[in-house]
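Of the protein chains in this complex, one is absent; all others appear in place.
In this document, chain identifiers A, B and C correspond to the written order of the chains, with residue numbering beginning at 1 in each.
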Amino acid sequence: MIHVTVWNEFRHEKQDETVHKIYPNGIHQAIADFLNPYNDISVSTATLNEPEHGLTEDVLNHTDVLIWWGHAAHGEVDDAVVERVHDHVLRGMGLIVLHSGHFSKIFKKLMGTSCSLRWREGDRERLWCVNPAHPIAAGVPNSIDLPQEEMYGEFFDIPAPDEVIYLGWFRGGEAFRSGCTFHRGYGKIFYFQPGHEEYPIYHDSRIQTIITNAVRWAYSPVKLAEITCPHVSAPEDTMK
Amino acid sequence: MIHVTVWNEFRHEKQDETVHKIYPNGIHQAIADFLNPYNDISVSTATLNEPEHGLTEDVLNHTDVLIWWGHAAHGEVDDAVVERVHDHVLRGMGLIVLHSGHFSKIFKKLMGTSCSLRWREGDRERLWCVNPAHPIAAGVPNSIDLPQEEMYGEFFDIPAPDEVIYLGWFRGGEAFRSGCTFHRGYGKIFYFQPGHEEYPIYHDSRIQTIITNAVRWAYSPVKLAEITCPHVSAPEDTMK
Amino acid sequence: MIHVTVWNEFRHEKQDETVHKIYPNGIHQAIADFLNPYNDISVSTATLNEPEHGLTEDVLNHTDVLIWWGHAAHGEVDDAVVERVHDHVLRGMGLIVLHSGHFSKIFKKLMGTSCSLRWREGDRERLWCVNPAHPIAAGVPNSIDLPQEEMYGEFFDIPAPDEVIYLGWFRGGEAFRSGCTFHRGYGKIFYFQPGHEEYPIYHDSRIQTIITNAVRWAYSPVKLAEITCPHVSAPEDTMK
Partner (left out) sequence: MIHVTVWNEFRHEKQDETVHKIYPNGIHQAIADFLNPYNDISVSTATLNEPEHGLTEDVLNHTDVLIWWGHAAHGEVDDAVVERVHDHVLRGMGLIVLHSGHFSKIFKKLMGTSCSLRWREGDRERLWCVNPAHPIAAGVPNSIDLPQEEMYGEFFDIPAPDEVIYLGWFRGGEAFRSGCTFHRGYGKIFYFQPGHEEYPIYHDSRIQTIITNAVRWAYSPVKLAEITCPHVSAPEDTMK
């Protein structure tokens, strides 16, 4: 069983009528809803306004994969919670960062870069798979049209990804590394660009399949109890 | 001094009036012309119709970086010459493969894959740099418009590149890994997608800068005399 | 169900008494024996002396993952069979290449390099995991001692692997990239260095776990019917 916690800032849905109509119970609930039916996945949610943003040590201890959506309130996320999430990722918790989460504290901390990019609202996107045998791309067409999506363009200031799985093409003239994997410590990370709050991206079954695949990919059965930098002895016979 | 040999199939320029007007002396000569002024670069050319396609053992022994443009006549390239070029790349000769050279015997042999892709004539391209500190991108704008270019689209069946430097955006709806580096043995390889023969791509000063940068990047002062798989002894003291 | 075919040259076991004692039914059978008990894996074997080396089009059509052990008789493998296996890998068949298979025709064709290395018999190896969250490393100690193993040393002339999972340390003074993954087309490849025929490497439960993990990792549900390089149209509205 893979224990997933879907974290959402949960502000736009309460403040903006357009967003509320698309995600009446929040983006987190929409994501939980499409993950829930799978027998191997168990889903919880957490949001910014909860104590400790819903990401207590206990919650993270029972989370195999954390999904993160944030946008307008990155600055309100407590640094202590960011440290805690960072520690859990390095010890083996998977992390899926969606869309504007590229600018979250936790993603920037894990990347070590500014994670800046170029952007524009009101564009159209087409995703192209450049790694079709990757498990994250299983059961999804090699090309996916998204009639409305916010444009994210290069240069995207991230480290060279371990794997680029999707390129995004935007009608306005940009290309983007839209689906990327990274290892950090024992944790696996997937950044996936689609998901502007004003469009029903997470209701698209193809996007749902990609995120579901990513959950299974990011799951690791191994978790470290703590990170150490140990002084070790050499086996007696090797140093003769 | 970097000794460059520019190899060209040199058929379209003699058979097609449009191409002839753009490259009256051949694509190879156009490339040689913009490389020649640099004091650190010495250029020769070679073409398909010459004996051994102009790529004798002696020529390759005096070539630091080979540039390759081919399209309609890949099948006419002699397998023995392909073996010879392959051997020189593994021993340290740089190789720059342009445009339709993706389907050349030498590129397919070095990649180990089919190098197939999707394509369409009559499109428009915009290059985006995703590795702006790479020496191949030095002195070039982060975005380059090419008003006319043939579309090459994903899935491009190549191994994961060591580095992706440029993404190509095409008006018709595709994105492509347009500038990629690979190491093979002691040789460095740069694949660069722009350069359809019916458009004056190699007269574009920005494209010229990228190719010139790639020549310097691909140059290696070290060349192996031969490739061996040696049986070796252990130092006496390590095996005690 | 993952259909595995274990291919073995099967010569040393018949010609050398030491090897025969370790693998009385051949290395292929020893590998099949530890894979067979798993409910999700179905195993067949094939050897060099069979017609078409046991790797007919029909066999490969029913193979999800091919395991390859060869050494003394690489040259006897028919080029047509190599082409066939190559085609199946690019269309989605997984491939696990063991030990001296580094010098097989199929591995060299997929890598595009010489695959040469330095070597020495009669050493001792210790494997170190450098990618502990990778599924191939699941359930295996981070360090594995192999009291007897042939030394393979750098420079190992392979393309930069997509992922390095194991480094090998050798008592005689060498380090080696002993466990490496590669994507080629739709196929996933794992090269794993341990397995000299004179030592009972494939009877070691830790080595068995790594190979079993690699089988599941290399499996792809997607297979291409054929590789094409299609001319495509642009959607009407994108080219306006």
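Definition applied: contacts are C-beta pairs under 8 Å (C-beta built on N, C-alpha and C of every residue); 3 or more make two chains touch, one makes a residue touch a chain.
Given the structure is predicted, the values throughout are model-derived calculations rather than measurements.
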Where the missing chain makes contact, among the chains that are shown: A, B, C
Which residue of A:110, A:165 or A:180 touches the chain not shown here: A:110
Absent chain, residues of chain C that touch it: 126, 128-132, 142, 153-156, 160, 163-164, 167-170, 173-177, 240
Positions on chain B where the hidden chain makes contact: 92, 131-133, 138-139, 162-163, 171, 183, 185-188, 220-222, 238
Chain A, residues in touch with the chain not shown (by the definition above): 90, 103, 109-114, 116-120, 123, 151, 153, 157, 159-160, 162, 171-173, 182-185, 227-235, 238-239
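Note that only the chains that are shown with their structure count from here on.
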Euclidean distance of C-alpha centroids - chain B vs chain C, Å: 31
Whole-Å separation of chain centres (CA-atom averages), chain A against chain B: 37
Numbers and ranges of chain C residues touching at least 2 other chains: 162, 171, 183, 185, 238
